[in-house]
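For reference, the structure I am asking about is given below.
With one protein chain held back, the other chains of the complex are shown just where they sit.
Coming up: chain A.
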Amino acid sequence: MLPAADVVELSRLQFGLTAMFHFLFVPLTLGLSWILVICESVYVMTGQQVYKDMTRFWGKLFGINFAMGVTTGMTLEFQFGTNWAYYSHYVGDIFGVPLAIEGLMAFFLESTFVGLFFFGWDRLSKGQHLCVTFLVALGSNLSALWILIANGWMQNPVGAVFNPETMRMELASLGEVFFNPVAQVKFVHTVAAGYVAASMFVLGVSAWYLLKARDTGFALRSFAIAAGFGLASTLSVAVLGDESGYTAGEVQKVKMAAIEAEWETQPAPASFNLFAIPDQENERNHYEVKIPYVLGLIATRSLDKEVTGIKDLKVEHEVRIRSGMLAYDALTKMKAGDKSEPVKAQFAAHEKDLGFGLLLKKYTPNVVDATEVQIKAAANDTIPQVAPLYWSFRVMVGLGMWFLFIFAASFYFLARRNLAPQRWLLKLAVWSIPLPWIAIECGWFVAEYGRQPWTISGILPTRLSASALEAGQLHFSLIGLMSIYILLFAVEMYLMLKYIRIGPSSLHTGRYFRETAAAQPQSA
């Protein structure tokens, strides 16, 4: 028996909220850890105290954020089991592997050394401490690698086969799972986006100190590191955009068509939809503004390959659903003990479409007796809502261009040693601090909402993946999780703002703003 529809929707809501909440903290951990490595490397090489103070001050803010990342990350590690029991059984043989490797290779490294980063300053040599900081950065970034390999596999499930005996997917090649093109592109894109967020954070906070004319030496050096690191990262995010992975799996094709609101297949090279109002019901756009050639270039990196439109994808999916019914039919017979050659042959011929057959489970438990109407409905389900994807993608890309402008302008005026008079730029940098988070959440929304109705693209529908819990249990967990999260978030923001306001004076070195300002009136 399938879990109730409302339980599935609540489980989705819970996963979506907790994952997006977790990703408010991850980007800063990913990027700030490298900024700490950069600051500390300069300190080790030049011996200038200010770079040590920078490492320690930005490290303090890193710590406040890191605690929330760890807190919210625990939920995700265990939520597959609590809320997605059938998913865990069905793909655990493959999906569990990167998660376990993440723990052993990355999270252990990061968690063991993070304490030493804070408490090891007087117990380690300069070089040793730099090493520790580097290992924290390496650990957190490796952690992202394995998590994104797991996520990339959900988007494009390669290197796995279905085993009718155990009723689950099993690992065929770890190499294919690791070198999954979707996962590799996703990793580079996601960590680089984290670097952008961290750079914007350091840039904005430093700009605020510069505007207030306090701790300018400290702030200017931080600003410079953030501008350089941010510019390089923004360029990587743009050049290594996620879309280049969008031709690899079935769901990726659907996503590509949806974020472009491309209802009809265009002759190659496809043009890019700069503006449109997608109309899901009538499968068309209103008020289109198109740029020729661009989409084809982005999506296929070529001028002669087509980008398939939504209507055609739906037709392809209908064919696969019918084929999936035959696969399900053969599987049922095999499970009932019929091991005859024709049944095996039927399964082998249609195995790759079994997941599409499972889409019908929602309408009829037996799958094979689906009516024409139900098949059409299931084919319709394979296309997610276009408008939310279309707009989130554009918000993300638009913000990316804005970041490029801010970092490039910062870099330019720094290079000309003419930053201080550009108060407009400093103000823009301050106000831009939250924007990378909006861009990142939009990106994740496109990736995950765009994967619907699947948890594993083309293999396992979301409807089948959830645990058969009761709605009351979900209400309890959702209310509990959200209340605690909101409360802790408020506390975290309070501490962040408090320490940003105090600035490097919080290190109690006697060299910074409040400490020297307090001393001045006395000496005057």
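By definition in this document, contacts are C-beta pairs under 8 Å (C-beta built on N, C-alpha and C of every residue); 3 or more make two chains touch, one makes a residue touch a chain; residues count from 1.
The rule is short, and it goes like this: contacts and distances are computed from a predicted model.
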Choices "Phosphate-binding protein PstS", "ABC transporter permease", "Cytochrome d ubiquinol oxidase subunit II" or "Acetyl-coenzyme A carboxylase carboxyl transferase subunit beta" - which one is the UniProt name of the chain not shown: "Cytochrome d ubiquinol oxidase subunit II"
Contacting the left-out chain in the complete assembly, out of A:123, A:339 or A:417: A:123
Which residue of A:171, A:235, A:343 or A:377 touches the chain not shown here: A:171
Touch criterion as defined above, residue of A:101, A:183, A:276 or A:426 at the omitted chain: A:101
Residue ranges of chain A at the interface with the undisplayed chain: 1, 63-64, 66-68, 70-71, 74-75, 77-78, 80-83, 85-86, 88-89, 91-97, 99-105, 107-109, 111-116, 118-121, 123-124, 163, 165-168, 170-172, 174, 335, 467-470, 473, 476-477, 480-481, 484, 488, 491-492, 495, 498-499, 506-508
